[in-house]
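Only one protein chain is missing; all other protein chains are in place.
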Amino acid sequence: MRLRDSESDARFRKEVRAWLAENLPVLGQPPAYGDWPAKKAYDQRWQKMLFDAGYAGIDWPTAYGGRGATASEQLIFLAECAAAGAPDLGVHFVGQLHAGPTLIAEATDEQRAFHLPRILRGESIWCQGFSEPGAGSDLASLRTRAVRDGDHYVVTGSKIWTSYGFAADYCELLVRTDPEAGKHRGISWLIMPMDSPGIDVRPLRTIQGESEFAEMFLDEVRIPVENLVGKENDGWRVAMVTFSFERGTALVRELLTAMTMVDELATLARSLGHGQYHSGPKAGQRRTAWDDDAIRREIGQVAAELDAMWALTRRNVTRAAAGGGVPPAGGSAFKLTYSEAIHHFGEVAMKVLERYAISLDALPLSGGSSLPAGRHILEHLHAFAISIGAGTSQIQKNILAERVLGLPRER
Amino acid sequence: MRLRDSESDARFRKEVRAWLAENLPVLGQPPAYGDWPAKKAYDQRWQKMLFDAGYAGIDWPTAYGGRGATASEQLIFLAECAAAGAPDLGVHFVGQLHAGPTLIAEATDEQRAFHLPRILRGESIWCQGFSEPGAGSDLASLRTRAVRDGDHYVVTGSKIWTSYGFAADYCELLVRTDPEAGKHRGISWLIMPMDSPGIDVRPLRTIQGESEFAEMFLDEVRIPVENLVGKENDGWRVAMVTFSFERGTALVRELLTAMTMVDELATLARSLGHGQYHSGPKAGQRRTAWDDDAIRREIGQVAAELDAMWALTRRNVTRAAAGGGVPPAGGSAFKLTYSEAIHHFGEVAMKVLERYAISLDALPLSGGSSLPAGRHILEHLHAFAISIGAGTSQIQKNILAERVLGLPRER
Amino acid sequence: MHFDLDEDALALQATVRDLCAGRLPLEATRDWTDAATFDRAAWRALAELGTFTLTQPEERGGLELGVAEAGLVFQVLGAELVPGPLVAAALVADVDERVGAGEAFATVVTRPPAGSGPARAGGPWVVPHLDLAADVYVVDDEGVWKAAAGAVEGTPVPNPLDPTTPMWLAGEVPADERVGGPELARAWRLRGSVLASALLAGNAGRTVELATAYAKQREQFGRVIGGFQAVKHLLAEAFTRAEVASVAVDAAAVALDEAAAGDEDFASYDDPTFNPVRAIAGARVLAARAASQNAKTAIQVHGGMGFTWETPIHLFLKRAWVLQNAFTTPEEAADTVAHSLSERKAA
Partner (left out) sequence: MHFDLDEDALALQATVRDLCAGRLPLEATRDWTDAATFDRAAWRALAELGTFTLTQPEERGGLELGVAEAGLVFQVLGAELVPGPLVAAALVADVDERVGAGEAFATVVTRPPAGSGPARAGGPWVVPHLDLAADVYVVDDEGVWKAAAGAVEGTPVPNPLDPTTPMWLAGEVPADERVGGPELARAWRLRGSVLASALLAGNAGRTVELATAYAKQREQFGRVIGGFQAVKHLLAEAFTRAEVASVAVDAAAVALDEAAAGDEDFASYDDPTFNPVRAIAGARVLAARAASQNAKTAIQVHGGMGFTWETPIHLFLKRAWVLQNAFTTPEEAADTVAHSLSERKAA
């Protein structure tokens, strides 16, 4: 087993670090949260810079414009980006982590040749059209209907949790092409151009406030049959391919960012006097949140939990590289534990902030400084996105119990 | 709502306290753990003293030798006993809290007249013959068979978790009298004299070490038909009566003792220097476990949890007194939360004791003193008796979900 | 001892619940964000029921009931997610009848201890509902002090965590009019803490109800999700937390009523388990945990819908997060309980 950089890894790390140090300042500050057009432009600008520098699609095959590098280099790249505070994939998330890898695995040569370079260059933005209001954990019960009409599918239905729907050029869409077949059998995976007539995208407000999510209503949207990926009615299997990518590594950059946020929380705790309403021998002394053994130790526990998630990621990535993708044990264990760690993180953050845990934004202080309260509270709320999205924690436990431990299936 | 002692309550409390102060020293120290004959003699001596003073069966009807007092007085009596460190029911547990109340509710006049005064005087000891190796949570699947033979039932089978089996004169025994009926329908509730031929009682060692539990093997034990309580094949309903007592208040004295143990743990934490292996600005300073914010606060949380259990007990007892026994919501909520609190207590105790958490006994120290380590560790292990015995926590959650919240029954 | 709700108490709760359901429904509450949109008429209707004057003497328009009844009513207010300076109204009714009658608003804040917060001097002050309030009352170790709300230079908190509890930060609250001494301050801290815990306990109970109702109708995998044991157990645990929190709050409120006036340490009682300060602190530990954990559970049971702004559970969670630090914090409360423990050597 080896974790430290090999010589070539170390060279690559140095190169990435230097490039980030030079180019991040050029990119400038991200736009205010909620300004979606600016966000799209910003993310596209950054993606273009990455592409030009050879850092787009680090682990994608060179044939499609990727770097064709090792999984190890991909992780190094992500770790360096997180440490430097570089933007994450943003609007490119679905294209690069879901649709792209699915196309690489399942699409025709024509589909690949058209879409993959555009995704890497940041030219085309993708969104996901999987979940429906009535099909959440039980995704296969989806009802959005596609009826064949000549060279087109005519699609009617509604989708939810369409991330970056407002910005997308294409949608990876799951539809029901055979309503008579068993529920997993009649599904197909389509590429839907978002400029097709009949698509209504409405922003979806989440518990975090404004969000990148949308609801999407489809009214007789005509999609060319050549936009089918995989075979007709074989879309469930294709979607499972998408999930095998999501399960393993979609959260890596997010994990790395969370690890830097623990450092931030510790820094905040060291500077923030902690309320002592009660009178006692130490009343009135300035004692920071960090001086509180319970809070400090709990921050250490959260850091240890996230460190372990980083180790598990490296194990999962090593196994995936050995062939066959991330095994369910590793993927579900990651998702389950990571969501608990983020909930835990949020709970500690509330204790650090204590009576200043009152805003989803930074709190303005006198003298022009501010207290970064909202950032940590938003992360606390975000924990639900992890414990609910892409298979709830309950679903992950079923997967582990049934597929890994061999316990009887749910009846 | 009223919690404080009424005038008559206050008088009763004063009287009990004075009596305990005078009589506990007379009773002397309890025998060493594991010396069961001495334990039996000790518990019987104490029960006799209570009976003579009018403190046996505080809430039992006067007709059967009880005091016929209010539920409030019963709780005051228990609280004062716990505070004074008086013995708990010990070998009289089953007789006074299970069999006795069941007999009061379900037995014939003859059965009551014979057994109830003997139970209260401490003359007859009872044990429970409900659980079987194959019938734990699913108690109704019990297989111990009773075949009618003239004026007798002939009973064959095996029982487990027979507490104080070694000391018992009678056993409340559940047997299957009709193997053809539905599993809840063919059960009967019998009084089995423990001196009947064919009973083999073997001590059962638990994770706490020696224990008051036994396994009991029955080989064609002949029990007179007049020892049937309730009707033949109606034993499941009778047993449910027993459980309604157990659910509500069987753990009250234990709770009160646990509350005093939190005081003990806090006292220990205040005196016990806490390990600091690491070097730091405070290395080498004597800092007690109590000085550790995390430990001290967690002790406070456990105390709050137990206080709430005491409040819930008083609510449950008030409701029970208003008729109909303790409702399932209150009983299951108590058992579930109390078991979590005791597990929590044990976990904090391990942190207080830290590297001295190494024995089920007190640790001998130089100078003849000792460190009461084992006491708290045994309580930690005892937490499993609460979370498993008399309906596991999982069963309690089913009860709450189905009977109280109205969710679908398990399939 | 009689530790259960009698018919009068149940009727009182039902009256308040009915008013809330009619005049202060969740759908309206979620759109209240500031004084301009605040429904003063509904608030006054609530006050007219005696909501804020339950413990006041008759000559001050009160019902002469106890903190126990006030706690029961505040559990309903918590369950209904009623917005506004509820606890402040019930405290300030002691000294300003207009506030008790719902004709004026007040807000009550505790002085930031020296050395707390981001500034070495302590602070800034956190002041809820400053736009609504006529007066700001300050509680500290020396007593209770009053300032005109207009005299407080507050900066509104951007994007408040609980959208229906707007907040302001202030460098200073010029509270120079003394309205009471240390005894009133102590009484307000204890009563304020119980009432905030009552709101939390009610909050905890309601999210279980909402999640249970959802679990009974939402189908996945061909059956209602409430039939899955995992969901059943999550809800059973949440129900239990709410029940226990509610009982703990009731016990704390009753204990406060029963504590003899002037007996500062509540030490002269025979019942060794009787300790109002400890009961009040313990109630906060359990009510805060129940409210935040139950709302979390309810969001999880709602799945994706629970993550939407539309589903109201998040408002309960956010309210709980803000309320849990009112007058004390769950951590400080646990410490208070710990410090109340007696010396006792193992037998």
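Think of it as A, B and C in the order they're written, each chain with its own count starting at 1.
What we mean here is this: a contact is a pair of C-beta atoms (placed from the backbone, for glycine too) under 8 Å apart; a residue touches a chain by one contact, two chains touch by 3 or more.
Keep in mind that this is a model prediction, so the values were computed, not measured.
Asks: Can you pull out the displayed chains that the omitted chain is in contact with?
Replies: Looking at the complete complex, the unshown chain comes into contact with A, B, C.
Asks: Can you tell me which of A:50, A:173, A:204 or A:262 touches the chain that was removed from the display?
Replies: Here the residue in touch with the unshown chain is A:262.
Asks: Of the residues A:38, A:63, A:240 or A:311, which one touches the chain left out of the display?
Replies: Of these options, the touching residue for the absent chain is A:311.
Asks: For review purposes, identify every residue of chain B that touches the missing chain, sorted by number.
Replies: Residues in contact with the chain left out: 131, 136-138, 141, 160-161, 204-207, 209, 271-280, 283-287, 292, 294, 343, 350-351, 354-366, 369, 371, 374, 377, 381, 384-385, 387-389, 392-394, 397, 410.
Asks: Across the whole complex, list the residues on chain C that are touched by the chain not included here.
Replies: 228-230, 233
Asks: Please give every residue of chain A in contact with the chain that is not shown.
Replies: 1-6, 9-10, 13-14, 71-72, 75-76, 79, 83, 85, 259-264, 266-268, 270, 293, 296-301, 303-305, 307-312, 314-315, 317-319, 322, 329-330, 332-333, 336-337, 362, 372, 375, 394, 396-398, 400-402, 404-408, 410-411
Just so we're on the same page, only the chains that are shown with their structure count from here on.
Asks: Among the chains in this structure, which pair is joined by the largest number of C-beta pairs in contact?
Replies: Chains joined by the most C-beta contact pairs: B-C.
Asks: Based only on mean CA positions, could you tell me how far chain A sits from chain C in angstrom?
Replies: 37
Asks: Out of chain B, which residues touch more than one other chain, so two or more?
Replies: Answer for chain B, listing residues that touch two or more other chains: 293, 297-298, 411.
Asks: For chain C, give me the residues that contact two or more of the other chains.
Replies: Chain C, residues with two or more chain partners: 231, 331, 335-336, 339.
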